[in-house]
Every structure is written in structure tokens, then in C-alpha cells.
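I'd like to ask you about the structure that follows.
For this view, one protein chain was removed and the others were kept in their places.
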Amino acid sequence: MTALVGQSPERSGGAGRVTGRHRYLGDIRVPGMLHAKLVTLDCARARIRSIDTSAARAVPGVALVMTAADLPQPVPRFGPQYRDRPVLATRETHYHGEPVAAVAAETLAAAQEAARLVRVDYEELPAVVTISAALAPDAPLVQDPALRAAGPLANTNVLREHRYGWGEIDAAVSDLVVEGSYSFPIVTHFAIERHGCIAAADPEGITIWSTIQHPYWLQRTIAELLGLPLARVRVIAPDPGGGFGGKQHAKYEPLAAFMALAAGRPIRLILTLEETFQAVRRNSAEVMVRTGFRADGTITFRDIEANYLLGAYADISDRVVGKGTYLACGPYRVPAGRIVARSILSHTPPSTAFRGFGAPQVIWAAESVLDEGARRLGFDPLELRLRNLVRRGECMVPGDKPADGDWRQSVLEAARLIGWDEPVPAGRGRGIAVGIKPGPTTGLSYAAVRFLADASVVMTAGTSDMGQGARTVFCQIAGEELGVSADRITLLMGDTAVVSYDQQTSASRSTVLMGNAVQRACRDIHAQVASLAARAYSLDESQIEVGGGVVRMPGRELSIGEVVRVGLGSLGGELVGIGECRKEGQKGHPLSGSAEFYEFNCTAVELAVDEETGEIEIARYATVSDVGKALNPSQVRGQDEGAAIQGLGHTLMEHYVLDSRGRICNLGAIDYRIPTSMDVPDRLVSAVVENGDGPGPYGSKGMSEGALLAVAPAVAAAVADATGAVIRDLPLTPERVWQALSQRPQTVPQLAATAVPQIPGVRNR
Amino acid sequence: MTGIGYERPQTLDEAVAILERYGPAARLLAGGTDLLAAEHDHALRDCVLVDIKRIPELRPAITESDRLVRVSADTAMTDIADDPELQLSLPALTAAAASVGTVQIRNRATLAGNICNASPAADTAPPLLAYGGHVVAHGPQGIRRIPMAEFFHAPGLTALARGELVTAIEIPVPAPPAGSAFGRLSRRRGADLATVSVAAVIDASGRTRLGLGAVGPTPLLVTDETGMLADRGIGEERRISLLIRMLGAARPISDVRSGREYRLRMLRVVAQRVLAAAMAQRAAAEAWRSEGGR
Partner (left out) sequence: MAETVPVSLTVNGRQRSIRVTADCTLLDALRDELGLTGTKECCRVGECGACTVSLDGRIVDSCLVLAAEADGCEVTTIEGVSPTGAPGPLQQAFLDAGAVQCGFCSPGLVMAARDLLARIPHPTQADIRLALAGNLCRCGCYGQIISAVLAAGNGLSAREELPRQKEAAR
């Protein structure tokens, strides 16, 4: 049975996963491999005076102890935005967990023992680990100014400042101006599969196995660092066990590569869970938002200042800030807007991409301010959103890609699902919020389809399936186009030696970009089939139509497979189709290109608060995304509900606790809490709006991040509705909620009733 | 490499001899859930793990005679939480056992291990203190019965001497009409260490014993001998002020899980709720008796 688009066939690769047969990076054994262990210091920042490796090297089974001195000099640096991160710390460490040395041994136990015996003579230095500390005039500089581009920021910890704006903020006339400062905590990805890699060098080149989401970026990074041609760097990327952005870019693969060259044997490095907390995290942020409203609820201006706290090395985080704040004014009609967003370096673990890519932080603040405006105007927060939401074709940022959906539908559907029109049960409150995020701004994906003589198919696509189910979707597209069932398709991914280039797996792009490439590869097959059919049946190609798995000719309709079998003749062989999907950048665009699509989501929540303890109990939760077309409805639902639960993590319980010396106090699973089965709302429902208006195959858009964007403001709005307590800092732990309850003012300021005109359809709650 | 040895004594005497020989380097291994989580952190080095699960006297067993429940050292939380008779006779204990960690943890973690680990937040300590009873210890000097109230000395430190191990815990079943309950607060609904925990046991005379967890260096026991705390006839205000006085013994700290002030306030909230549940249970038991029950 061919699994067609719009149906929900079983997850491709699912059977192997539920039976434990599927092999992740950590399950791979390379003969002769040595086990590696990192050596780190117990502080945020230190000057390294000397490192004594003699005791470590004497441990039986130890093959190699590497420090910066053993690397090419000057120590090579890498990074997707700036080449700022050294392969090993040189002279100074810049965050709690930055490796100063690494050990490789026959067993992990020997490596751990040796790592403990590496003696580092160091002097702890003052560290800046908060935004205010990093911005203080006398703050120590996180990065050597010599590594920075020249400019007014070079001698500050502000890596970069992004400015967007339009209209005349100061000329805006408002009946109400709402202002607030909000904070978003440091949280980490906590993929259940930890980051890891294996590096194996041979005389011809090097092979790197990695949990990486972007194999081709890694290939490029390693090739540059080692001075090898791309064709001699093979990256094998097994499907990751969760990524969420934390596995996009190289972390310790370069170190493993140098160790493999030095040791002459393969090197295997798997991080502990605690080490992953010290390797990847989301930018935290402090966001100040001012918004003007007219009495009728329309927005007059939005003025946003967002400071994001990056780690000691930029990774991709400055891009996160620039892109994440670009639409900070929201999916609204905003006559005047100003956004200033700063990427601020600190002596903390490097932040990187994380589902939402800088948008959740600013949406937390901006949607909360909108909610505050609704309260003060006496407006229904749903109505306030609807009143200001852009319609399809209207611009959010003047001159840039306009709204590509009828987003009002998503908002109305979320409201319907939560029962917005029904009376609120006693003791409960409701909140609603929307989120928007731009999709990929550039892209390049190649797909290849080999249609074999027996009508089975081998495909290649360089996407990373880390749980979102890309494999299933690509097989469905091939099934739809070529009439091949999933059990007759082999899909090769994650091997740069065998699979053609894919720029990256991020920004919810793969269904659209790689999906288009797969579809085009299939249509390349169609064209070749038409040719075959013309020859085989003595027809003109214009008489032949190929699509949906069949070949239509005058007087007959055959499956593609049949035509291919006949057409290939006694020699057999195969047809090879290539598909490319390319999105070029746009010179001069602040993001280097417009978004291919927007992700839009509306989230609505109904909850109760135990006012004695501050505990939140979510009774109902609805999330609706505008997806164009759900190629696999079950997987779409899994992505949206999964994103919602992940968002509840940073909303209710996740945050790093740092001590005064910048060390993370809650490393690991016991004191860093993520949602469990017990924490899922009783009634969590998701829905999609499908108008076939996306640029992907069959009208699809990208999705999977949208449902995380507005979780926090929706929950906080519901808490305010239930209790009157307005909270501007995340997470909403029971303790924080309890503190806010004990401090709440007795009355909430309201506009005078006469200032609010009677407007049909407005429900004043 | 890490200097960890493993012994598996087959008898109690063997176990005692090993403990005597190695002293503090010997670490008892029953459920292993606390010990091996610490191992992960390389906190265990140059020590000997003494696996006591094959010693016949220690094998999982819950017995009751003459209103005294005896829980052997290797009895796991699952066995305690799921025991239907214990659920009736010692409900605060079964509730606490059911709150420890997850199913996987409860299948291994033992009652004895929980108290010997002596964390200030040990979930089973409050009910054990509130019910009273003894820890039965076997050592080079023979057998000792240590009153529960004297068992916890400091975080990680108990009354056990060198060479001693816990063989059983004895818990008296309160004579009816009695009521007992357990409650705790944590950072999320899913499994979590307790921010605060409280057990209340009200006996037939109306005396109330409260076990308090995670609010001091050791689990605490506070007692109202007067019977006022559990007496509905006394006004609510007086009862609450008595409760607050009793809770004054608590000395919570601020740590990565919670701030001190929140702990203090939640102690009061949880204690009130637990007390109310215990009182309701006792009232139900009284009503049942007066209707001609046993």
C-alpha cells in the first residue's frame, strides 16, 4: 500500500527504534577505538599557568594526553559565525566546562582516571555571567579584542547590535502606553542522546561519525581545520536522538580529529549529560518592551530592546539574536516599530541554536505586554490579537515578505478548542498568545532518486532526521510521485561521501526545501519515464503524461514501474533523477534573505493556581499552527505537541542556577527538571490550519518550532487572569508564583470606562 | 583502576566482619540507588561495596505481630507502597514510599537504605519518626535496637557504629482510633526530591506526632502531647498557633531546589493539609468504632 501525502503512515525507521535495533552514534563500534575524556576546571574563568600530564600519562591504558601545546600553533579556532572557539583552551578558560586537556585510553575508566590526574595549575579570574555584569563599564572582556572586528563595540562584551525599525516612534499618538521588562532564563536542550563523535584518520583522509545535525557544515569545518579537500573528509551522521538545535554545529569534533591524528587510532568521545549542559544552551535574555495602543485596541507603536546573553564563544548565537528579534513586533499591523537587539558575550557555556531560534525570548515579552494592554484597556485578549493581526498579503516589516497565511483562522481555532466563549470555571484563568518566526532565509538541498529496474527506489537526501520524521515525509513524497510503497524504498541520509549536499537541517526547512528537491528528483524521473514510454510505445512525448505514480498514454494507463521495466529492456539498470531546491540570499537584507515561509502559531491555556503553594495546574491546552498542508498529520501533531511540552519546560521549571563564581549548580538530571509524563496537561490538543498556501510540496509550509514560541506568555496570561499576579520572569516555578502572589497589588489599574468606546464584537472581560 | 571492591557476604556475621575490617571504606549496597548515583560522580573511590542482598535474614519481608510491623533491610519501596495491609495500618509510610523517585527507583530502593543514607530530605524519615519505632542493628557487639528518634545525627550520619548494619526496622501500628497521613511538595509533578515533606500520626489518645523532612540538617520530630492540635473542639486559631510553635523547630536552608522562606511557608501549608487528612482519618476510625466496628 503506497503511503500517500496527507496520510499518516508509520514513522520510517520507527520499527528499529521501538525494538532497540536502530543504531545511534553511541552504539557504533569502530575497531581499535580509544575512549576520550575531557579535562575541565571547576570555575568559570581561569588563567592557566601550567599543565602537568605526567601522572595522567602513566595510567595503564592511556594512549594520549593532549593539551593546547600539542596542537598546531597558533591553536586553530572555529565557529559558524566567527572563528573564535579554540580547539582546546589556550592560556585561559572562558566558561565552566571549557576543556583544557583531553585524554584517550583503551577504556573509558582508564581515561576517566587519567583525566582526574591531569594537574592544572591555574588562577581563577573574575567572571561576568549576567547581562548587567557583562555590560558594566569595567567588566573584563570575554573575548580578546584582537579576535573581534574593529569598531565601537570591539572593547566591550557586546558582540553585535542589531537594529531594525520603521515609522516614527516619537510621533505616535497613543491613549495608553504599556511598558515592561521581562527575563528569560538559561535553559538547555537535554536531548536524551548526548552529543558524541568518533574520529578516525587514515592516510587518505578522515572519517568523523557525529550526532551532528549539519553534516556538511561539519565537513567544511574539519576540512578547513585539517587542510584537507572536502572529498577527503567523510562525515557520517546517524539519525540523532533528539537535537532541537543543540547539535547543529561542531563542538568537540575538531578536538577528536586532532586527537585521532596524534594517536593514530580512532577516538570516541561521548559527553556525559552534565557535559552537554556545559556545551549547549539557549540564549537567556532581558527584554524591555513599550507598546502604544489607541483606545480601540489598535497598536500605534512598539519599541523593543532585547539583550541576549551569549556564552563565551558565539557559535551561531548572534545569528539567533538577529533573526529571532527581526519579527519582535509580532504578526501585527505596527505603524512604527523599533528593535534594538544585542548579543552579549559572557563567561558561560556557549549558547547555540534552540528550537525557536531567538524568538521565544522576545515573544515572551512582547505578547505579555500585549496582554497587559488588554487588561488595562478592558479588552478581551483574543479580540486584541484579532484586531491587530495582519491579514494575508499585509507586511509586518515594511518591504519584506508579507504574511503568507490567513492567521486569523489559527487564532479562532485555538480559541474554539479552549472554549474561549464558555464561562471560565471558578478558580481558573485563561490566556492566549501568538507566535511568529521566519523560516529559512537561504537554502540549498539536493536529492537523488534511483528508480531501479524492479520499481524499487533508492533515495539520498542530506537532511538529518532527529525525530521530526523527515524520512517518513520524503518516502511519502516519493510514494505519491512514483507510486512506490514505503517498504520498497531505501533512503540514505547522513553520509557526505554518498549523499549529495544539503545546507543544513534547521529553521523547520526540510519538508519545504528538501521536500521540493525530492519532488523535483521524482519529476526528473517522470521526464525520463516519458522518454522511455515514447520510445517503447512509439509515441510522441507530448502524448504522454506522467504523475502520481502512473503513466497516461492514449488508450492506456500503466504504472511507472511497468513502463520502466519495459523501457529498460534486457540490460535493466536504473533511472537516476536529481532534484535541487535553491534559495539564494538577497544582498542588503538584514537577515541576508527573506523568509521562505513563516511559522505561525496560536496557543491558548486554561489553568488553576494553588494560591497556597504557587503550583500551576494546567487544565486545558490548545495549540494551533498554520502549516499549509500536513504531509503526515500524525508527525505534525507529534511535533506541535512535543514543542508545546518542551515550551512548558522553560515556562514552568527549567533554568540554570549559577553561583557567584559562574559555576552551574544544577548540572545533570536530578536538579535540572524537564517535563515528565506527570507534568503534561490533562487535556492537550493540537490542530492545524491547512490552506495549501506553502511553498513546499503540495502546498506545505515548514513547522515544528511554532508551537513552542508562545507557550510562556499564554501560561503567564492565564496565571494573571486567575490570580491577578503578573509575572515577568521565567520559569514560573511554584516558588516564583507564590512570591508573586504574596506581592500582588490589590487592584489592577484600568482605563476610565468612558475612554473605551462601545465597539461591536468586543467582549470586555 | 578506581579502587572499588565488591563483596557479597552470605551471612550476617560475614557482613559484620567485613564492615569491621574496612570501616568507613565499606559501603553497604542494598538497593544501590543512592550509592550508585553518587558513584557516577566519582564520589566513590577506594572503597568496598558490600552487597547484602543474599543474606537470608535480610531478604525482603514485611511481617506484623502484636501491632508491631517489621520491615527487613532489603525490603524495597515498591513492596512497602503496594502492601495492602500496610496501606491500612501505616498509610503515612506507604504514601511516603510511593513518593520516592520513580517505579524503577522504588523497585530497588530499600527502606533501610533510605534512612541510612540519612539525607535531610529522605522521604520515609518523617513517617518513621512520627510512627516511632526502632532500627534494629546488628554489629560486632551484638544486636541493638535504636529508637527512631535517635537515629539521625547529621546529614549522611546516623547512630550506627563501625561494623553495624541495619537488619530491620520495627514500626508500631497506632492503636485505633488513629489517623496518619503524609504529604510533600516538589518543583514539578513528576518525580522530584522533596522541597518539604510532612507526616502526621494522631494516636488514640489524641497525641500528634509530626515528622518534618527537608527543613533541617536531619529529619525532625515534633510532638503535641496535649492533644490540642488534633482536637477540632479547640478553635482553629489556637490550633494553628500551636502548630506554628511546633514548626519553629524547623531550620530550613536555601539551596538549589528552593529558598528558605518558601520552605518555611510551605512547611506550614503542607503540615496543615497533612494534619487535616490525618484528623479526618482518625474521625472516620472513631465513627466506625462507635458504629460497632472492631
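Think of it as A and B in the order they're written, each chain with its own count starting at 1.
Here is the rule we go by: a residue touches a chain if its C-beta (ideal position, glycine included) is under 8 Å from a C-beta of that chain, and two chains touch if they have at least 3 such contacts.
Not measured: the values here are computed from a predicted model.
**Q** Of the residues A:142, A:644 or A:717, which one touches the chain left out of the display?
**A** Within the whole complex, the residue contacting the unshown chain is A:644.
**Q** Quick one: say which of A:668, A:699 or A:724 touches the chain that got left out.
**A** A:668
**Q** For the chain that got dropped from the picture, name the residues of chain A it touches.
**A** Listed in rising order, the touching residues are 8, 10-11, 13-24, 26-27, 60, 109, 189-194, 239-244, 272-273, 466-469, 634-635, 637-639, 641-646, 668-670, 674-678, 680, 682-684.
**Q** Residues on chain B that touch the omitted chain in the whole complex?
**A** Residue positions of chain B that touch the missing chain: 1-6, 8, 29, 32-33, 36-37, 39-40, 44, 49, 51, 53, 78, 95, 101-105, 107-108, 181, 183-185, 190-191, 270, 273-274, 276-277.
In this text, only the chains that are shown with their structure count from here on.
**Q** Measuring centre to centre with CA averages, how many angstrom lie between chain A and chain B?
**A** That pair's centroid distance is 44 Å.
**Q** List the residues on chain A that touch chain B in their complex, please.
**A** Of all residues in chain A, those touching chain B are 59, 107, 109-110, 112-113, 116, 612-613, 615, 652-653, 657, 665-666, 670-671, 673, 675-679, 733-735, 738-739.
**Q** Once bound in the complex, which stretches of chain B touch chain A?
**A** Chain B reaches chain A through residues 1-2, 37, 42, 185, 187-193, 256-259, 262, 265-266, 269.
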